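Supplied in structure tokens, the structure appears directly below.
Missing here: one protein chain of the complex. Every other protein chain is in place.
Let's look at chain A:
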């Protein structure tokens, strides 16, 4: 293994020295990838360095949107009962040729079947190729229970059979765990008894070929000459791993990198006023919420929840916590997602009305707990600060709020409890751009005691999202989800807090970068001006 890396690095070094005028894009990334087999992980940082540059999926998200477009599958058909998905694969797609692997055949159905069966079937030799590894996303999206069969029909046709109807299935296949691996490469590693290498030196069909990873320092890729969508404009792509946001900014200013993610909110105004830099913004596919425990008095009463929603000044929270880099949320799904109901009216901030509503509901001297997350997440940078502002707001209507916080894993575990005492600040970042991934995952009846932190089971709402889940036609689904949002707002299991805005600073020389609402950082199609 060491020898291979050494040889690879040496060759790459010679290659790099040879092309003095190579166009290079340096991306100051925020952290180290955990590994290079995307199916084993759930973190965006890992996906940015593995699935996005190196791999493709059967279906892809159209750049800048959450819509599905053909990827390695040229086309697909769905049977009338919605249970069979037949994919026609793109012919002539080449896997990357690297210093450690030379493919002898094009991508075909065997690769697709392998890529999913290894995650699915426990008797597959690759299911536990790393004893500590598990396929968290594949399991988390419910695929082990959903899949009935994956079958190679011919070299360029694969058929997936499901146990029940699942409209978001296609979107799930566009997720990172759906990256198509080379079975030929895997077989070679297995024969050489070097299986763990699959997680260290990836081979895919994507726009960039993996060259080397210097742990915690840099990841190097070069343009894939045989890329099926055409070779990239840049020759080399380098990730300079830079954990501190202030240092990333300094590196951008000094020209040590050309683009970086996650700037400090406080630095954004200065970046915007710098002539040599530019910023792009995109609404994040996320939501932060305050979930009441709707199974507990007095929060089981809609009137009480509504009154509290009216008492909390969300605009002030967004201004204080995000310095403007977020918008107030009125729906549980973000506005950039299809199915978002624009017509919904948010509960108005009105402490007087809130006070009256609370009195009308017969609630006096209410004291409650507000749970504040101990960590910063993209949807909520400072939950403690948000909770303090809520506490002050609630005080104005005579509600005494106590802020509680605990260690993150414990917070996640205890907030699930049906008997939990208090309202919880938490949030969600979308996985696949499908409204089901928010509405059903976070608010469905079967998620009570789990992801449904409001412990809210409303038959009307649940029926709507379940129906949408099994309806294939998107226009019809949109209607169902819009209706579900009306029920949600009427019943108010959450106070929807915010959707954050993602800012990406870059040098003015960077052209053609497209921000992904899914939070991916992909450099396909990017050019750097000389």
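Everything below uses one rule, namely that contacts are C-beta pairs under 8 Å (C-beta built on N, C-alpha and C of every residue); 3 or more make two chains touch, one makes a residue touch a chain; residues count from 1.
One rule holds for everything that comes next: contacts and distances are computed from a predicted model.
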### Message
Which of the following is the UniProt-recorded protein name of the chain this complex doesn't show: "Sulfate adenylyltransferase subunit 2", "ABC transporter permease subunit", "KipI antagonist" or "Glycosyl hydrolase"?
### Response
"ABC transporter permease subunit"
### Summary
Given A:91, A:140 or A:362, the residue that touches the chain left out of view is A:140
### Touching residue (missing chain; options A:91, A:450 or A:512)
A:450
### Message
On chain A, where is the contact patch with the chain that was removed from view?
### Response
5-6, 9-10, 12-13, 16-17, 24, 26, 31-32, 34-35, 40, 42, 130-134, 136, 139-140, 196, 199-200, 212, 214-218, 220, 238, 240-244, 246-247, 250-251, 253-254, 256, 377, 406-410, 412-413, 416, 426-429, 447, 450-451
